[in-house]
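A single protein chain has been omitted; all remaining protein chains appear in their positions.
A, B and C are the chain letters, set down in written order, and residue numbers restart from 1 in every chain.
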Amino acid sequence: MEQKFRVDLNSDLGESFGGYKMGSDDKIIPLVSSANVACGYHAADPVVMSKTITLVKEAGSAIGAHPGFPDLMGFGRRNMSLSFEEAKAYVLYQVAALGGMCQAQGVKLQHVKPHGALYNMAAKDYELSKAICEAVKEYDEEIIILALSGSETVKAAKDLGLKVALEVFADRGYEEDGSLVARSKVGAFIHDETEAVDRVVRMIRENKVTAVTGKDINIQADSICVHGDGENALLFVEKIRQRLIAEGIEICPLRQL
Amino acid sequence: MEQKFRVDLNSDLGESFGGYKMGSDDKIIPLVSSANVACGYHAADPVVMSKTITLVKEAGSAIGAHPGFPDLMGFGRRNMSLSFEEAKAYVLYQVAALGGMCQAQGVKLQHVKPHGALYNMAAKDYELSKAICEAVKEYDEEIIILALSGSETVKAAKDLGLKVALEVFADRGYEEDGSLVARSKVGAFIHDETEAVDRVVRMIRENKVTAVTGKDINIQADSICVHGDGENALLFVEKIRQRLIAEGIEICPLRQL
Amino acid sequence: MEQKFRVDLNSDLGESFGGYKMGSDDKIIPLVSSANVACGYHAADPVVMSKTITLVKEAGSAIGAHPGFPDLMGFGRRNMSLSFEEAKAYVLYQVAALGGMCQAQGVKLQHVKPHGALYNMAAKDYELSKAICEAVKEYDEEIIILALSGSETVKAAKDLGLKVALEVFADRGYEEDGSLVARSKVGAFIHDETEAVDRVVRMIRENKVTAVTGKDINIQADSICVHGDGENALLFVEKIRQRLIAEGIEICPLRQL
Partner (left out) sequence: MEQKFRVDLNSDLGESFGGYKMGSDDKIIPLVSSANVACGYHAADPVVMSKTITLVKEAGSAIGAHPGFPDLMGFGRRNMSLSFEEAKAYVLYQVAALGGMCQAQGVKLQHVKPHGALYNMAAKDYELSKAICEAVKEYDEEIIILALSGSETVKAAKDLGLKVALEVFADRGYEEDGSLVARSKVGAFIHDETEAVDRVVRMIRENKVTAVTGKDINIQADSICVHGDGENALLFVEKIRQRLIAEGIEICPLRQL
């Protein structure tokens, strides 16, 4: 009997703020199975959050919280040194706010994925990851942590007994240890779209990817991160979707993996 | 058989922010039965909120959300013109954030009391009150609305089928229609502490208070608002408590009324 | 000898914030003679302000500060009740910040135009206008106040001895008393572009405009407010410019009027 392959497509959404519009949420939402929704710290305000939940709910996709640093001016992309207590409380606040707004619309929060600099710092920092995961666990231990494959966040989530989904990037190169090639290095990005899609398909079917050194490494791909900004990004998501479907790989939310 | 009288004592708490300390929470919390906790908009940050929930939980008091305008610089005390959609979403965000942080500590949110200018504007504005109450109802219809006795907020909460508790002020004068005497008018404040306590006891036992005109009016007193800032305020709370106990009036949280 | 007619074209600019882009500043700046630059309260951050000053300087246009309410989430478009002291200090802070950043680039601040809800509230509120004008006067009494023709802001500025330039709107209807027809009323907007341009030319050449009642009223038009958002807005600015030039009306900054 043939093995059934499944993967989740996730995207960062709901990042508009007040009079400022960001992204093409209405176009990207129908194309993904899991939506990471900003929670009012690095982006979004309550009106945006409420509307985004409605859009995702109508599209039938799953919802996750996308908590970030309290740095709207830097869009959460700048490293900040938070104490364990601060990191935990800030994540809990944001997850609770979005979770409760979902509850008000009859939707259950599926996952939490840290945003931007918080995601990147946590990937290399077990204590920061633990602060994030403790917040999630205390709020609702059924929530799935969506984290970089091979990161400290994965370790911390597992140590706390939380479910973890592993995220991979179609357009990024990997080191032999499974970490992403730094953006400043050669091989950081996969510019050829067909190659990028080929790599994703292989990650899903074979659990393997060719590292920047040329060596094949093991990788687990539960979810692929796609971008929704700009026409090219949307075309690329369409391309990935078509290829996954052609390969018989089912696109479904994290909770169905 | 003698009738059993009960009343709630509520106070605004958890209003510190980052490096800024406000109020004497550790001293006032053991003296009240219901704590109104700021939610990060007009005051408080997630670390403060988390610590305040712990303090209130340890004291065995009940917790309510105290959502305000997004105006930290004005401490939520300045009128702002929000649309219905904005008011509803801002309240839902704050209530959900605090509610989820309570849930993380195994505590159930008892009530919601709007803060400052939001409270005062809503008291006279049915639509604004409705926005607040719809947010609360969609989040959790068991939550009690704590509102000014005789206000539009009471009407809106009742129309939506929410439980309402009526708040009275020991140190304020009342007009014949049950509204508070404007702060700029003669009779706005009851300066004599004994008189203030006498009035409160009569509101509870007889459901009556003498209006600024000298005429007795009907009033329902489910909860008395007390202040926790400064030594005098704390002494006054002690005085009210002793008198209520002496009168055989039980002090208990809103949910036990 | 023929009379020489002159008018200023002003536009609101520099309203991006962090990762959020707003407006087409690079396209509108070369088309206007005076740029109203946001100051970090209702919109803009210091990086945006610095870049905007450079763009305006390179285009040879004049710069003005565009202070607003401390309400980024509402883009300064929501009424807020500030005390006199608060309004004055907030305006001074913003004007000083932009003025000093201009000074760092060797540019002199030409004017101040309040933004959004602050502009509209001040137009009807002499005390609020006075707070704004006192702030400007104490900072630099050479700065020109750009205010709605016929508003309380004009009166307050004149009473304080400040220079005032009168702003008119090409696309808005006027009441007989010179105020704008409320947005909710019939006749609030002039939808026909040719009619709008005709009206502007008449305001400049004859100091007259036809009110919504059909009666001609006197009006002084020192500066025309144009919008820079979207392709249509830019086309309309081009249309006004061409017509003004064809009519022999010189477009020049406020300080040259």
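By our rule, contacts are C-beta pairs under 8 Å (C-beta built on N, C-alpha and C of every residue); 3 or more make two chains touch, one makes a residue touch a chain.
These figures come from a predicted structure and were not determined experimentally.
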Item to check | Omitted-chain contact residue, chosen from A:Pro70, A:Gly100 or A:Gly150 | outcome: A:Pro70
Checklist entry - Among C:Ala59, C:Ala89 or C:Ala188, which residue is in contact with the omitted chain in the full complex? => result C:Ala89
Checklist entry - For the chain left off this view, which of A:Asn79, A:Thr194, A:Asn232 or A:Gln256 is in contact with it? => result A:Asn79
Item to check | For chain C, residues in touch with the removed chain | outcome: 40, 45-47, 49-50, 85-86, 89-90, 92-101, 103-105, 135, 138-140
Checklist entry - Can you name the residues of chain B that touch the chain not displayed here? => result 17-20, 22, 43, 45, 72-75, 77
Item to check | Interface residues of chain A (partner: the chain not displayed) | outcome: 70-71, 73-74, 78-82, 86, 117
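By definition in this document, only the chains that are shown with their structure count from here on.
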Checklist entry - Could the interface between the copies chain A and chain C be described as same, meaning over half of its residue numbers are common to both, or is it different? => result same
Checklist outcome for this item: Between chain A and chain B, the Cα-mean centres are separated in Å by 40
Checklist entry - Can you list the residues of chain A that touch 2 or more other chains? => result 45
